[in-house]
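The complex appears here minus one protein chain, its other protein chains still in place.
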Amino acid sequence: MDLHIRCNRTAASLLKALSIVLAVVPALAAPMSAQPSTDMKALIDDLVAANRILYRQGVVDGFGHVSVRHPTKPDRFLLSAAKAPGRVTAEDIMEFDLDGKPIDRRDRPIYSERFIHSEVYKARRDVNAVIHSHSPTVIPFSVTQVPLRPVHNTASFLAPEVPVFEMRKAAGMTNNLVTDGARGKALVEVLGDRPVALLRGHGNVVVGPDVRRTVARAIYTEVNARMLLQAVALGGPITFIDPEENRLIEAGRGTQITGHSVDRVWQMWLEEASRAEPAR
Amino acid sequence: MDLHIRCNRTAASLLKALSIVLAVVPALAAPMSAQPSTDMKALIDDLVAANRILYRQGVVDGFGHVSVRHPTKPDRFLLSAAKAPGRVTAEDIMEFDLDGKPIDRRDRPIYSERFIHSEVYKARRDVNAVIHSHSPTVIPFSVTQVPLRPVHNTASFLAPEVPVFEMRKAAGMTNNLVTDGARGKALVEVLGDRPVALLRGHGNVVVGPDVRRTVARAIYTEVNARMLLQAVALGGPITFIDPEENRLIEAGRGTQITGHSVDRVWQMWLEEASRAEPAR
Amino acid sequence: MDLHIRCNRTAASLLKALSIVLAVVPALAAPMSAQPSTDMKALIDDLVAANRILYRQGVVDGFGHVSVRHPTKPDRFLLSAAKAPGRVTAEDIMEFDLDGKPIDRRDRPIYSERFIHSEVYKARRDVNAVIHSHSPTVIPFSVTQVPLRPVHNTASFLAPEVPVFEMRKAAGMTNNLVTDGARGKALVEVLGDRPVALLRGHGNVVVGPDVRRTVARAIYTEVNARMLLQAVALGGPITFIDPEENRLIEAGRGTQITGHSVDRVWQMWLEEASRAEPAR
Partner (left out) sequence: MDLHIRCNRTAASLLKALSIVLAVVPALAAPMSAQPSTDMKALIDDLVAANRILYRQGVVDGFGHVSVRHPTKPDRFLLSAAKAPGRVTAEDIMEFDLDGKPIDRRDRPIYSERFIHSEVYKARRDVNAVIHSHSPTVIPFSVTQVPLRPVHNTASFLAPEVPVFEMRKAAGMTNNLVTDGARGKALVEVLGDRPVALLRGHGNVVVGPDVRRTVARAIYTEVNARMLLQAVALGGPITFIDPEENRLIEAGRGTQITGHSVDRVWQMWLEEASRAEPAR
């Protein structure tokens, strides 16, 4: 009798400790296509997984957010209620219009910087996913004169270099947050048609054609920033990935077979996100 | 029969391994207000959680301590008996007066540097929580001529820059520890009305209006130190967060709705503290 | 009754979480010889373990691959189907010929850069294992003018310095990937008779007489790169491991008794790989 009781107490503790595993289980069973899905449930599973993965990989901490464009209503996007990304579940996903207004808010808190997302979706028809983060090694590049440029194949999309948005130019002295549509619009103008822009003293915005590709871009932007920082410490000159090399790398993505590129890494990130929190 | 016995042995091992989870469970159930609480139990739960969180985030190791001002007796403060912060439980919390004397010591060991806390509470009526740490990336700034200044929004409270307390100026050659009231007073004079001061070759002191805000300040002081170190390595000039930007960021805290700012991150830190030790 | 059901739900969650442990269990029971084995099962166990270890030690992430020469057919080599190395199991191991053609592909995805392996095995009869990785701290040395040289005993094999393969010299502007035999051959020419070569903006190739020695070389190449980066940051001149010191270190390997050198560390790496994913 005593044995069973002790076993049960352990089970209760474990259920708590392993709750993060259970939260990601639906995503682990999701189909592997990197194309935007019209299956709403699969899309939300990917969005929840994206939150967990970005947290586990150290791109976001308690702040930062990731959204996807609505698969059938292109003037809507899906974004979590205001919550630490590593704790987001499917129940937290809300729908917003392109003015950043929640469709069915109820009493849920919402991210004050959702205008980063709404303004990108308004201006960029090619974009189906948006990430805002305080990606730690990216920030030093936002406050110095050294441009963030690609030194590694996996971040070739940064070529030739990443622009920096300076809020003071757009709006003078502020709280340095993108808390309205005008500030979002000014940021998107600096982003232009690129995949990444930095926000001075704040973080970055990363965009892409689908949520998996965009998550990979956010992660490898951070990885590349670490490598470039070390290369600068070694002393120049530095050989960067050439824009033509990037063009050829990106061209290869359309023709590659299953198991290559982002899907291969996505499955690893999913497993990591289901097992542990970041080592920060 | 054999199956049950083996299960039970596993359960015993797990209970040991998961003891840290159980220690933090009361805190996980605590109310989420960032205001100083008059509920003594909730306050102690937050104080224990603060110890665990600072340990998990790498701000303290086996040394360092965190206190809160007594909610109803402003000339008293609560601080753990001398113990590694990551091992503190509610039973370890003791009451001290503003001369650093324990009210009911019994035979418990006490921190020799408790005068950092007592002198801050004496001089700063606006302060309800105090942290002393050996925050690792902060220390290089305490022994060089490069001032610690904010480069990131989340550490804007460091603007314009953090003062450094040099014990040799106050007391000549010593063991470089704040082991009496006179040394504590000299430190508090250097701190002035600021939220953070460094102790040369030793660590820092971080103060704030409540324990959650103060924990967040201690963590983001360390995060900002890492970013600034990298920015210096990239090479100047560096764009710092302006004091006016800080004023506007701080002004926003009073008006923000539930789910924003420190509470959002606190819940994440609590969960992390309940799962694992630091990755150091 | 209820107790048993909860215990069972926990057990199911744990089986999932601990699957990585079970995957490595055969390797944990493998014989400890560092010599190329003619026992196919033991060799595949080591190859699977090598994938897991390189992942756990942060040498590979979702990309990178490791192969061994076939023990009885020297014109064949064994390499996983295209998969993140940390997820490779014995069932994923495939056989390839020295033109990089799979012997029995079925519908499995294959690594596009398998020509790194095939061309090394073609040119280097002394080599029985090959690793390609994006070893993170190695990459900054591939894009600057600072040669990667050994500063630590455990990486003495890097003496006198590591050559860098520049794809642009061999093939002009490309996707910077070794996706055919001609590119592989050009890389192998730069490698010469050395154990390691860097690929500019991409990663490295590490070769050796057996899979355990080669894994150790890949790990200590990364460790040494971190140490050299820090030595450069401190400021020169730097005292490197002398080629004569390396010759004497390598000469000692043949005569050493059980428990020394790579086998001692291999058992530690195996245990680490069975417990957790990298802390990245």
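Labels for the chains are A, B and C, by order of writing; each one numbers its residues from 1.
FYI, a residue touches a chain if its C-beta (ideal position, glycine included) is under 8 Å from a C-beta of that chain, and two chains touch if they have at least 3 such contacts.
Predicted, not measured: the structure shown is a model, and the values here were computed from it.
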Filtering C:A42, C:A123 or C:I249 for touch with the omitted chain leaves C:I249
Omitted-chain footprint on subunit C covers residues 4-5, 7-8, 10-12, 14-15, 18, 21-22, 25, 57-58, 150-154, 156, 223, 226-228, 230-231, 233-242, 244-245, 248-249, 251-252, 256-260, 264-265, 267-269, 271-272, 274-276, 279
Footprint left on subunit B by the chain that the document does not show: 3-4, 6-7, 9-10, 13-14, 16-17, 61-63, 81-84, 86-87, 108-109, 112, 134, 136-137, 139-141, 143-146, 166, 173-177, 200-202, 229, 232-233, 276-277, 279-280
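Basically, only the chains that are shown with their structure count from here on.
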Residue numbers in subunit A touching two or more further chains are 4, 7, 10, 14, 233, 276, 279
